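With one protein chain held back, the other chains of the complex are shown just where they sit.
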Amino acid sequence: MRRTLLVALLLSLPNAARAQVQRLAGRVPEPARTQVAALVDSATAAGVPGDPLVNKALEGASKGADGARIVAAVRSLAARLRDARAALGASASEAELVAGAAALRAGATPAFLARLRRESPREPLVLPLAVMADLVARGVPADTAAGSVLALVRAGVRDADLVAFRQDVERDIALGAAGGAAAAVRTSATTSLNAPGLTNLPGTGTTPTPPAPRKP
Amino acid sequence: MRDDSDDPLIGRIAAELRHPVPARPDFEARVMAAVRAGPPSVPARAWTWLSEPRAVAVSPLSALALAAGVGALVIAGIWSASRSTRPGGAAGVAIEPVAAAAPSVVTFVLVDPRARSVALAGDFDGWDRSHLAMRRGASGLWTVDVPLAPGRYRYAFVVDGRRFVADPTAPPAVDDDFGQPTSVVTVSGARAAGGAL
Partner (left out) sequence: MSDGGPDEALVRRVLEGDVEAFAGLVARHRDRGLRFAAAMLGDAADAEEALQDAFIRAYRALRSCREPAKFGAWFLRILVNRCRTRAATRRRSAGLFVRDEAALERAPAAAGSDPEWREEITRALARLDPLQREAFLLKHVEGLDYEEMARLTGAGTSALKMRVMRACEHLRSMLGEANDAR
């Protein structure tokens, strides 16, 4: 019965999605495989990329997780990808959605993602979103990390500087600073270098500062 | 256009930068030792790059680096080299700049002298534990280089075919769905000037 269901599902998918789901063969056991295929199907129908979901399933399989855990992980990632799509817009790339899903998992709000997109409509947001998630992973509170990244993007900071910023914060934390304080200090330092008109920004939440134009 | 040559600040910056930077005393000796050793000469600290690129696209310049035996680290897709071999041996190299939008090659490194094998598994290869075997260098330094399109990738090292190990040098993954150590690498897709990170 399961096998028939899976075959029917596979046949109903467009070629690309079918190829994705084929990757699960031999790796993910039933019944998880059928369930994951269904999740991929509804995701792609909703305009969300299926590859990250397949990767998540394969990750679980590789790590020896049981089927139920794999399905749960895929399901929650699919939900985050949908939220990221809604917040970042129809033109968001797969890489942006994946980074957006990570940021959401780290505690960012969809409003934060939407705000980033408004501040930076044409530049890829992969790195700002990734830096936000990485900061949280290192112990910076989520709203502080989000506030910092938003401030930096508004100040027109380039990708290389975002990475430098993250490294600086990581180093400060390693040297004993509290996550929130480290992020706040580095945000002020970085934004003042890029937009001399801005005064020190508090590290938490969003602040009504005059937006600086994003540098080309 | 403003003539910055007249700007005193620019002048001061340039003057400071014109001060010589001291080299280590044995700098010339080391260069000459490498020169005398003849190809292939690999500086002791350098990582030996893949001679079997597997399914990985190695840029022409890195192939050149291997041939030159310099053990230089791998490149972005920004440069390509055109080789011209002259009769009598040494390959002549004309290095020309070429803008390209190739994937960026990322180097993954793990130090584990006791491991018998180390592989890299992640989003970029379907978490296949055996696909990206890493190459063992001196002092238990395992390396592999992987071309990656811009994006964010979860990964981990698989030691001795069984044990998942996070990359101590990389940010941990935020989500730990499966209770195993996982790391993340982000490749930025930016403009060539900014480069991938």
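Each chain gets a letter, A and B, in the order it is written, and its residues are counted from 1.
Simple rule for what comes next: contacts are C-beta pairs under 8 Å (C-beta built on N, C-alpha and C of every residue); 3 or more make two chains touch, one makes a residue touch a chain.
As the structure is a prediction and not an experimental result, all values here were calculated from the model.
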item: Candidate in contact with the missing chain, chosen from B:105, B:119, B:159 or B:173; value: B:105
item: Positions on chain B where the hidden chain makes contact; value: 1-2, 4-5, 7, 9-10, 12-14, 16-24, 27-28, 30-32, 34-36, 39, 41, 43, 61, 68, 70, 72-76, 78-79, 84, 86, 90-97, 104-109, 167-171, 183, 185, 187, 193-197
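What we mean here is this: only the chains that are shown with their structure count from here on.
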item: Chain A and chain B: spacing of chain centres that average the CA atoms, whole Å; value: 26
item: Chain B-facing residues of chain A, complex; value: 23, 27, 52, 54-56, 58-65, 69, 72-73, 76, 94-95, 98-99, 102, 105-106, 124, 126-127, 130-131, 133-134, 136-138, 158-160, 163, 170
item: In the complex with chain A, residue positions of chain B that touch it; value: 121, 123, 126-129, 149-152, 154, 164, 171-175, 177-180, 182, 184, 186, 188-190, 194-195, 197
